[in-house]
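Removed from the display is one protein chain of the complex; every other protein chain stays in position.
Up next is subunit A:
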Amino acid sequence: MNSQQKGNKEEVLVIRDLYKSFGNKHVLKGIDFDLFKGENVVIMGQSGTGKSVLIRIIAGLVEPDKDMVKVFGQEVDKLDRKELIKLRLKIGFLFQHNALYDSMTVRENLEFPLIKNIRNITQDKINEAVDDVLDAVGLAETADQYPSELSGGQEKRIAIARTLILKPEIILYDEPTSALDPITSVEMNNLINQVKKRYKTGSIIITHDLTCARTTGDSILMLNEGKFIRKGNFEEVFDTDNEVVKGFYDYYFIK
């Protein structure tokens, strides 16, 4: 991607020189990252390299040590609680294990963020929003079920619906296909692409799954030991003699 194209697109997220350690364990060591509107960026990397930590920092759940994280031009760690809440509403977070509220039905799960964030919202508006996101994930019939009654793939879809209900401009997916069978994974990949089209979101997708990376990623980043070691589209990233990257590929096809 050349700089000309970049100039035309709206940049929604900028990270420069991000560091994070826990105690004396250095997890992220100088991350630079850009995300544009309507773009899916895939982040790959071994378990424990700090992929989840990275998106948790973006969502303001974890504080970075030293960095610059700008979301829509605002520096996340300089914001007070009110401003952070406002910003968070523009960021949807899909947790690795969905994190659906298990004491609530699907409908209540979806209504909850709306009721709590938009004061005096009418029941009609709520129903409209719920129907819209349930339609987007194709699960209208589950509205009155509890999360424990759903299948793994359905749970994941409802979790996506819950992030969509606040109309986020950025969606952070933490290993969306890791707990799913291959067929459901493919459906999930398609859903991620549909969401991008329908809601014009910029997304970060963390995954180990090469199929997911290939079908959803406009560009791919390979994270290793706290730094990005490869950047580009799928073919570019994997066209290398780098042992770590090749290891990924070999592992996947169990050579």
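By our rule, a residue touches a chain if its C-beta (ideal position, glycine included) is under 8 Å from a C-beta of that chain, and two chains touch if they have at least 3 such contacts; residues count from 1.
The definition used in the following text is that contacts and distances are computed from a predicted model.
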Margin query: Missing chain, UniProt name, options "Acyl carrier protein", "Cell division protein FtsX", "ABC transporter permease" or "3-methyl-2-oxobutanoate dehydrogenase (2-methylpropanoyl-transferring)": which is it?
Written below: "ABC transporter permease"
Notebook entry, point to check: Of the residues listed, A:V14, A:A59, A:L79 or A:V244, which one is in contact with the missing chain?
Noted result: A:A59
Next item on the list: Could you tell which one of A:R16, A:K78, A:H97 or A:K125 touches the chain left off the display?
Entry: A:H97
Next item on the list: Since one chain isn't shown, list which residues of subunit A touch it in the complete complex.
Entry: 23-24, 56, 59-61, 85-86, 88-89, 91-93, 95-97, 99-102, 112-113, 116-117, 162-163, 166
